[in-house]
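With one protein chain removed, the remaining protein chains of the complex are shown where they sit.
Our next item is subunit A:
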Amino acid sequence: MLTVVIIFLALAILLYFLLGGADFGAGIIELFTSRRNKERTRATMYQAIGPIWEANHMWVIIAVVILFVGFPEIYSKMCTYLHIPILALLLGIIARGTAFTFRNYDAIKGERTQALYNSIFVYSSFLTPLFLGIIAGSAISRKIDFEATDFMTAYIYSWCNWFSIAVGLFTVALCGFLAAIYLVGEATEENEVKRFIRKAKVLNAVAVFCGGLVFVAAETSGIPMAQWIFGNVVSLSAVMAASASLVLLWIVVAGGHRQLPRIFAAFQVSMILLSVGFTHFPNFLMEKNGHNLSLISTHANMKTIETLGTALLLGSLFILPALGYLYYSFRGRQNEQH
């Protein structure tokens, strides 16, 4: 059952990254869209994510619940030492979710109020994945120090370091890239498709650049990033598969496909996560003095794991088909007919 629970945890994190990430990315794209095209982009985006955004963000809740029920020590230590970035993440989630809903459901579409919702929405779409990445980076950076006695070491340097920030920026770029590729398949006009493809290209370059930043930051702060990625077969092949899928992605885009690129983009991001996840498995949180918290050795008692696993399995019987039908019903082309 422990395996089942760990698989669900990995799945929830991955799906939050892909679906929630594409969602954040839509806001990031809006941030970098020229004023002329904003309205149009916004309309496409709203069509694409309106019905599904609530569901996309449920994955983070599932991940948190799995953590605090199944791996309470990890949850409690992360909440203590990464209190500040988690707080920032929460502020982003609140601002974004409410601004998105308010701008669509405000009965009077006033210019100034809409402009306010828009700016809250786009800036929080940028900040939320930034802090998400910072939290993820900090968990593996070995900067968290359980023995720290002063405020700065315990609560600030644990996350405020070049490596974590580089991971944060990388996350933002990936989210934008995912969204651009996703929107290529949702757009209905030829012009718009072209625009999203252009955006995807730029964001792809930015992501590669930020990926480089992560490496540089890792090297300068003594994190053996290269060894993590190139030191074992699985991570290495995952990274190679990711690069290959990137090439394929641009080939199919050039070939005029609109839906296929999504699969490659999702595959690519999954491979990046797999590569990093695999090197560290089963460690989830790596600590400065080597008190690593691992999924295998710090889990809750077996009875709790059994019930949690059963609940997740039963729940997914209901959730997965329903979610699949939701995506199917509101998929891109479908929207045109209505």
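Criterion: a contact is a pair of C-beta atoms (placed from the backbone, for glycine too) under 8 Å apart; a residue touches a chain by one contact, two chains touch by 3 or more; residues count from 1.
Methods note: contacts and distances are computed from a predicted model.
Novice: UniProt name of the unshown chain, from "Peptide/nickel transport system substrate-binding protein", "Carrier domain-containing protein", "Cytochrome ubiquinol oxidase subunit I" or "TRAP dicarboxylate transporter, DctM subunit"?
Specialist: The correct option from "Peptide/nickel transport system substrate-binding protein", "Carrier domain-containing protein", "Cytochrome ubiquinol oxidase subunit I" or "TRAP dicarboxylate transporter, DctM subunit" is "Cytochrome ubiquinol oxidase subunit I", the UniProt name of the unshown chain.
Novice: One chain is left out of this view; which of A:Leu31, A:Val202, A:Leu248 or A:Ala311 touches it in the full complex?
Specialist: A:Ala311
Novice: Check each of A:Ala43, A:Ile61 or A:Ile251 against the chain that is not shown and name the one that touches it.
Specialist: A:Ile61
Novice: Out of A:Ile94, A:Val234 or A:Ile296, which is the one that touches the chain we can't see?
Specialist: The one listed residue touching the chain not shown is A:Ile94.
Novice: Which residue numbers on subunit A touch the omitted chain?
Specialist: The list for subunit A reads 50-52, 54-55, 57-58, 60-62, 64-66, 68-70, 72-73, 75-80, 83, 86-87, 89-91, 93-94, 97-98, 100-102, 104-108, 151, 154-155, 300-301, 303-304, 307-308, 311-312, 314-315, 318-319, 322-323, 326, 329-330, 338.
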